[in-house]
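Removed: one protein chain of the complex. Kept in place: all other protein chains.
Every chain is named by a letter (A and B) in the order it is written, and numbering of its residues begins at 1.
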Amino acid sequence: MVEDRNVSARPVLEAPDIARVLTRIAHEIVERAKGADDVVLLGIPTRGVFLARRLADKLAGITGRQTPVGSLDITMYRDDLRLKPARALERTEIPGDGIDGRLVVLVDDVLFSGRTIRAALDALGDIGRPRAVQLAVLVDRGHRELPIRADYVGKNLPTSLRETVKVQLAENDGRDAVLLGARDE
Amino acid sequence: MKRHLISAADLTRDDALLVLDTAEEMARVADRPIKKLPTLRGRTVVNLFFEDSTRTRISFEAAAKRLSADVINFSAKGSSVSKGESLKDTALTLEAMGADAVVIRHHASGAPHRLATSGWIGGSVVNAGDGTHEHPTQALLDAFTMRRHLAGAPDGGPTFHRGPGDGTGRDLEGRRITIVGDVLHSRVARSNVALLGTLGAHVTLVAPPTLLPIGVESWPCEVSYDLDAVLAKSDAVMMLRVQSERMNAAFFPTEREYARRYGLDGARMAALPEHAIVMHPGPMNRGMEITAEVADSGRCTVVEQVANGVSVRMAVLYLLLGGNEPAVATATPRTEETKQA
């Protein structure tokens, strides 16, 4: 579906690379969160949710405990709602014990302008009061428009604004890859 | 979706599912400590009510406020409207106030249609009940309630009264819905027949012949004069309110006879399949179309319908006003959304 649209796209991460960086991020979370006892992983739909679940599996392999994982739809907190037709909502699923007093790690596929994360922070504030919030992304492609940075980065990918970064995940796209392409317009 | 919500018949299956699925997400907001979303900040929603309906008005008001819209309540009673101001002048006033959406309840069938097509206002029009024509958000909340109970189990089937489930993505294919009562004067019945048919349900209308419209045989539903004959084949029974002004207009001989022939009591409820639910758009006439025993039973969803009304109306307002134009329903709304760059 996606690759048809952008034939010129070049893979910068393949499936084994993605598996490796997620393992690394999982270890970093355990290390920085001192055992990750109170971590809650919240993926940002669509692909952030799949990444969050994969990270939860990796964390379970390291700590032997199940890490709560959920999803956080930021659609209704976006700052560009009036630039496009109204969008269908994605699922928000907060784990049963909530987020109050926990370390919430937001998980997303690509960090770009930072506006998605700004919206996610607003959404979190309406749901509860975490002890701290951290951010894990598969790819950081730069070009921030807000004072936001990631705590865990799979790959820093310097890009130009004319390039596109497309993440594909098996759960959604049939295969794992990060593709760098020219904007097809 | 179109720019306005005038008639349930205007909704395609994809539109209807988009509203119901969105409402499912909105319902989750009600479970949060802060039941508010910033989505419609700076938008103005006017509740223009030419007819008293506190229940519908506060439902729309709660929906708009939970989405952070500014709400202006314009009740025709005691306003310039009761002094002879025309619908047009009222509309022009609302337009001047910058209404992004007008939620209108009117005693004249077609008034919302007129408001939407006259060019008097630029905003979206949401029909909150017009005369004996339509009440599309009521049908949507009814379908939402049915879906949670009749298609809410993990296997897509009924929940057997173990609380409402999650029917996201599902329609009402094959469900048998019986609507009982004053169909002739019921906007709820009209909207439900249209919407439930779109969602794949089989609708049966049950009423005395005097309370069925001429031409009902051309509607996409069955018609019966015998309630007992259809109960065993009903997944949901919706009891319509019998307005007191019908009592003296020879539509039926006495209230007692109506209740005996078309009221839902414990014995009739027992004839329903085990999983079936009992619905009522409210307010109920206990002892008339429904007995207290049925109204207070665990199978009656009337209170739930009220709560679902807020979620469904949030969904409608969001889908109409949450972008630079109304949402476009596609068969698969949940894929390929590229997040904001």
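One rule holds in what follows: a residue touches a chain if its C-beta (ideal position, glycine included) is under 8 Å from a C-beta of that chain, and two chains touch if they have at least 3 such contacts.
By our rule, contacts and distances are computed from a predicted model.
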Among "Iron complex transport system ATP-binding protein", "TonB-dependent receptor", "ABC transporter permease" or "Dihydroorotase", UniProt-listed name of the chain not shown: "Dihydroorotase"
Chains in view that touch the one left out, judged over the entire complex: B
Absent-chain contact - pick from B:T132, B:T159, B:S234 or B:N308: B:T132
Touch with the omitted chain, as defined above, among B:H149, B:R190 or B:R241: B:R190
Residue, one of B:I58, B:I72 or B:A108, that touches the chain absent here: B:A108
Which residue of B:K88, B:H275 or B:R299 touches the chain not shown here: B:K88
Touching residues (missing chain, whole complex) on chain B: 86-88, 106-111, 113-115, 117-118, 130-134, 187, 190, 213-216, 218-219
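The rule we apply is simple: only the chains that are shown with their structure count from here on.
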Chain A residues within the chain B interface of the complex: 1, 44-46, 73, 76-78, 80-92, 108, 110, 112-113, 115-116, 119, 122, 125-128, 172
Footprint of chain A on chain B - complex, ascending: 18, 21-22, 25, 28, 32-34, 36-39, 67, 168, 318-328, 333-337, 339-341
